[in-house]
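Yeah, one chain of the complex is gone here, protein chain that is, but the others are all in their spots.
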Amino acid sequence: MKVAIIGATGYSGIELIRLLQNHPYVEIEMIISGSHDGSRISEVYPHLEEIIDDKLVALDIEQLEKVDLVFFATPSGVSKNTLPLLMDRGIKCIDLSGDFRLKSPGAYEDWYGLEAAEQKYLDQAIYGLSEIYSKKISTATYIANPGCYPTAVLLGLIPALKSGIIDPGSIVIDGKSGVSGAGRKASLGTHYAEINENVKAYKLGRHQHIPEIEQTLGDVYGEKVNITFSTHLIPMSRGIMCTMYADFQQDVTTDEIIHLYKEYYQNSPFVRVRKSGIWPATKEVAGSNYCDLGFLADHRTGKLSIVSVIDNVVKGAAGQAIQNMNLMNGWKATTGLLMTPVYP
Amino acid sequence: MKVAIIGATGYSGIELIRLLQNHPYVEIEMIISGSHDGSRISEVYPHLEEIIDDKLVALDIEQLEKVDLVFFATPSGVSKNTLPLLMDRGIKCIDLSGDFRLKSPGAYEDWYGLEAAEQKYLDQAIYGLSEIYSKKISTATYIANPGCYPTAVLLGLIPALKSGIIDPGSIVIDGKSGVSGAGRKASLGTHYAEINENVKAYKLGRHQHIPEIEQTLGDVYGEKVNITFSTHLIPMSRGIMCTMYADFQQDVTTDEIIHLYKEYYQNSPFVRVRKSGIWPATKEVAGSNYCDLGFLADHRTGKLSIVSVIDNVVKGAAGQAIQNMNLMNGWKATTGLLMTPVYP
Amino acid sequence: MKVAIIGATGYSGIELIRLLQNHPYVEIEMIISGSHDGSRISEVYPHLEEIIDDKLVALDIEQLEKVDLVFFATPSGVSKNTLPLLMDRGIKCIDLSGDFRLKSPGAYEDWYGLEAAEQKYLDQAIYGLSEIYSKKISTATYIANPGCYPTAVLLGLIPALKSGIIDPGSIVIDGKSGVSGAGRKASLGTHYAEINENVKAYKLGRHQHIPEIEQTLGDVYGEKVNITFSTHLIPMSRGIMCTMYADFQQDVTTDEIIHLYKEYYQNSPFVRVRKSGIWPATKEVAGSNYCDLGFLADHRTGKLSIVSVIDNVVKGAAGQAIQNMNLMNGWKATTGLLMTPVYP
Partner (left out) sequence: MKVAIIGATGYSGIELIRLLQNHPYVEIEMIISGSHDGSRISEVYPHLEEIIDDKLVALDIEQLEKVDLVFFATPSGVSKNTLPLLMDRGIKCIDLSGDFRLKSPGAYEDWYGLEAAEQKYLDQAIYGLSEIYSKKISTATYIANPGCYPTAVLLGLIPALKSGIIDPGSIVIDGKSGVSGAGRKASLGTHYAEINENVKAYKLGRHQHIPEIEQTLGDVYGEKVNITFSTHLIPMSRGIMCTMYADFQQDVTTDEIIHLYKEYYQNSPFVRVRKSGIWPATKEVAGSNYCDLGFLADHRTGKLSIVSVIDNVVKGAAGQAIQNMNLMNGWKATTGLLMTPVYP
């Protein structure tokens, strides 16, 4: 199978390249980058030298008809214009950006501050949270790949929410992210000396992942769910941890919660549920497609705490995109994705 | 004034030494360390060479009668045995460890797993949260210096709690700490390669700072307050951030909250209240005695978010200890403590 | 093929496990660990959960006869006692420790401060610098896998030295290593708060890799070579960079040097030679088996500068061990080792 990557010089783009090197059924046919058109990818990223030497080419919609699937690894605001052109041609796409995740154009415009794609295009994109929507994904042509925070949050919350154990009105999510999540564009906010030896809170109550999380929680719960969501920048390159809190019914124990999650995810090879008293760490999933979960039902306070970790560039972006590609093609979800975490 | 430091080779101990170099009224008379008895402090810590060359001496209670005040910078479980001997002699003490913070011996035994000091000794120690208990501190002889997390949490929560704006039953605290908070003792949990490029949740619902926070919240509120408290290890040396969440009354705005805090702390030179939309960062207080606070009253969710940052080794330990010493002696609270944060 | 790993709970041991998951011809039969005997490897390392769940077993020489090859991932001073027992039984071994690298027992005793293995055992071990000694390795039964610094240094120096371009008496090597090179044992020297935001020089002129480098340089050059070698601890987990300096003949240019190296390593898929003006970075080889080299022949000073980077845990330990296993078995050197570097 032949694929193209648009926006290949961002961190999600090169992670797609890294992971696709291991994929048995896929060949990268075209690497598209507006900003580096004409260079070779190994000139922009010397770590790829002697591994992949493709030239970066400019976007040409006609040329994309040659490939079987197109990945968009572009910043917000790009695919909303380009992806509809591919939809009109029926070319399979997986969009790693936020442009097709929100079904309401108004919500997109409110939270992203950009004009949304037309409703008819938004409606065609399936939300690619692999573990939850695997059936829909398997027949999808266009995938809106989930955001990094939403992936960690939703895998952590959905089983408890669906089972009715927690009060949906009480959900607090405290997110902690490495800096690669902000992309590769140079900015004061990602300058080494500003980030190192620092934790910074940002965008409290204003993060564009809030409506994405609420839309999906509402979908699985059947009612509107509002969340309190805070984000923090952590001095590390990769990794997201979300610590989540919600009121629970008094008669549930930590072990019962763990049992519930183990059942729920028994056919989900990338979700690992920790034993009681063992807490996840981002390093334990680094470079891999795993999502690790830990739990505490604290009867002193009546609060359930859930800790969820992923590698934001893998399960939170390129890895889940490949998992979705696998599902779309009827391959095993784990095809090309069974990398052991890189530790330490 | 002459002081002694017991446990001077831990991180709080050497921070006391650093800060006391700047103090106009104090001289370090004795540096006591069981583990390095006989060495000079500059052999253990070469960064102190040509600054302070005192020999480390073993603890000798009689010798301590020569000094005006004794700092305990020891791990939990040390001062509970030694400090009573000084109380019996009426020697002023500031204890940076947790041994005299909890007024209930049972609580200490539950959360620390150690036998507590006798009630009559516990009762004599004043809890040294400088901004809140300045009056009591000014006449105290023995100070139980607050823990690092409790300092950040309590300064952030107390004005809102006392004013009745938030529901005490709804408080969630998400703590993030640099590694120096774990002390200098080598352990797998503080090994560089395990911490670097990692965020790890630990001790959820079991941290020994929970009863300390609840005791003080209960004291200022007048009723028992239970909190949900989670702690996370961050790949940095210094700094604590606590992000706090609580339900608030619908008719309060972020700006009103900020106004309330500015009023409350108008005579507290070390507490800085950020404007709406500006969030604190640990680096902005590094090496200094400041506590910076930021706020959001989110009407979508009815939750108040409070972000509080301190340098755990300064305001969370040695700096607040000196602030308390200043208060005990009738000096200005800021004496010797007006260090500008070290940035970047 | 079945292998056993002795000392599997150190960083080299778990990296062997990670890499062997990708190897098409090898199965891990036994994981041996004195310190964690009876636990499962995934209890010691939660990142391995659901990937490998083997129990750690105690060393039992008889049991090792069941496997085709034994990896020693033990600290110095262990294999010198155990490996001879396997030699007596003719069981293939690859020793990642320093015990069999030095052919002179006296040198081992001088630099390691331990009694050496008997000469007859030392003589049987082939020094496994894969690119340089591939022929000998292909027929070897016992491999002394090179140290991390020596791998980076020797791949960088040997072509220039053999070609006679540089003066062997003028070699200066400035090594910079991440902290994983010091192993997983907790110590003050690897405590996060001591390493973070710090560069520390250590063991100048006394590092045990000096005789290993000199022995190999002498072997390829045909005469004794003495080097000046300094080592520095860098606040990162993985990666080694060695910057090397030597006097060169005035009529060589940087491009000629680069040409020489490209020729020399044309059949060495893991050595990548950078273009003039492009310098290697450790991140560009992270998680991979590559060694990247950069060069400057500076005619202002008559010095050749060579920069060599590897991932110390891969090419400097477990990766090269697998590369050697591949060579010993007549497999392609790259079998199971073509991981793209993890970036960023």
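Observations, loosely collected:
We just call them A, B and C in the order they show up, numbering each chain from 1.
The rule we apply is simple: contacts are C-beta pairs under 8 Å (C-beta built on N, C-alpha and C of every residue); 3 or more make two chains touch, one makes a residue touch a chain.
Quick caveat: nothing in here was measured; it's all calculated off a predicted structure.
Checked against the full complex, the one of C:R238, C:R272 or C:K315 touching the unshown chain is C:R238. The missing chain, though absent from the display, is touched by one residue of A:Y11, A:Y121 or A:Y142; that residue is A:Y11.
From the set A:L19, A:L96, A:M236 or A:I306, the residue in touch with the chain omitted from the display is A:M236, counting the whole complex.
Looking at B:E197, B:E212, B:D247 or B:D298, the residue that reaches the missing chain in the full complex is B:E197.
Residues of subunit C in touch with the missing chain: 172, 174, 176, 178, 193-194, 196-202, 204-205, 226-228, 230, 232, 234-239, 241, 243, 245, 279-283, 286, 294, 296, 298, 300-301, 303, 305, 307, 309, 344. Listed here are the subunit B residues that touch the chain not shown: 11, 14, 17-18, 21, 45-51, 180, 196-197, 237-238, 269, 272, 274, 278, 280-281, 283-288, 292, 338, 340-344. By the touch definition given at the top, subunit A reaches the unshown chain through residues 11, 178-180, 184, 186-188, 190-197, 235-237.
As a convention for this text, only the chains that are shown with their structure count from here on.
Inter-chain spacing, taken between the CA centroids of subunit A and subunit C, is 36 Å.
Here the spacing of subunit B and subunit C, counted between their Cα centres, is 45 Å. Shown for subunit C are the residues that touch two or more other chains, namely 11, 180, 184, 196-197, 237.
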